[in-house]
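Every protein chain but one is kept in place in this view of the complex.
Naming follows writing order (A and B), and every chain is counted from residue 1.
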Amino acid sequence: MRVHHEKLEVRTHGKGLYEITEKVHSKIDSYGVRNGTVTVFVQHTSCSIVIMENADPTAQGDLEEFFNRLVPEDADYFTHSSEGTDDMPSHIRMVLTRTSETMPIADGKMQLGTWQGIFLFEHRRAPHQRKIFVTIMGE
Amino acid sequence: MRVHHEKLEVRTHGKGLYEITEKVHSKIDSYGVRNGTVTVFVQHTSCSIVIMENADPTAQGDLEEFFNRLVPEDADYFTHSSEGTDDMPSHIRMVLTRTSETMPIADGKMQLGTWQGIFLFEHRRAPHQRKIFVTIMGE
Partner (left out) sequence: MRVHHEKLEVRTHGKGLYEITEKVHSKIDSYGVRNGTVTVFVQHTSCSIVIMENADPTAQGDLEEFFNRLVPEDADYFTHSSEGTDDMPSHIRMVLTRTSETMPIADGKMQLGTWQGIFLFEHRRAPHQRKIFVTIMGE
């Protein structure tokens, strides 16, 4: 059994979901790992990793709208606002979702369900370059 | 160190928690793994994996009621509704909880705390057959 790390970078341009599923698949393929796990970890506190339906873009728009209402930018009790009104909400949205996700690899393939995709979930308005670690453990 | 995969299927009949703790314990026992981790991954976008108190059923009812209020089925801004009013809420509830969970195995036993149980958290009203990957890594 071996461990392999790969880095991904994702350029974001505003709040919402950015799919990285194919990039993760290709990292696994490049190592020829047959059985194990792959862990995706994002090195930031203002964006997340989530698994989400990847077929219908209306689901992604509704998700974004839900989070905008759940964590409003104009909450009058926020004191951490040095970087703008989307600063504190970005940390809360991150805490409510995930920083890492671990998926099984079997028969040489990441075992996602039919409708599952892996996404970087951006919580900031401004463009960002996001860094992700992909760790493949297996044999 | 080796990796073992097992599949679980859970038949659900409406929203709420379905405990799978004993099934995961028995998969670990069957391989005789002494030290490592076990990762439980659900292959769907409309149900989740959560760890929850397993002693008092009133806690599970309150949890379900909280999520019904947090993500109401009749939110007027949802556009992703082709499969019914519980469709979009099911994706949001999944994003707010977890698709995978990783637990330590030490001395041949999964190291849950006294009150912890592992549950599939169903977010759809209709019956579903849910598929779960259990990945045991260890020695």
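Methods note: a contact is a pair of C-beta atoms (placed from the backbone, for glycine too) under 8 Å apart; a residue touches a chain by one contact, two chains touch by 3 or more.
Keep in mind it's a predicted model, so treat the numbers as computed, not measured.
*Asks:* Consider the whole complex, including the chain that is not shown, and state which of B:10, B:47 or B:137 touches that chain.
*Replies:* Once the missing chain is taken into account, the touching residue is B:137.
*Asks:* Which residue among A:18, A:78 or A:115 touches the omitted chain?
*Replies:* Candidates A:18, A:78 or A:115; residue touching the omitted chain: A:78.
*Asks:* Footprint of the hidden chain on chain A, which residues?
*Replies:* So the residues of chain A touching the missing chain come out as 1-3, 5, 39, 41-45, 70-71, 75, 77-80, 82, 88, 91-92, 94-96, 98-100, 102, 131, 133, 135, 137.
*Asks:* For review purposes, identify every residue of chain B that touches the missing chain, sorted by number.
*Replies:* 1, 35-37, 50-53, 56, 58-59, 61-63, 65-66, 70, 96-98, 101-104, 106, 111-116, 137-139
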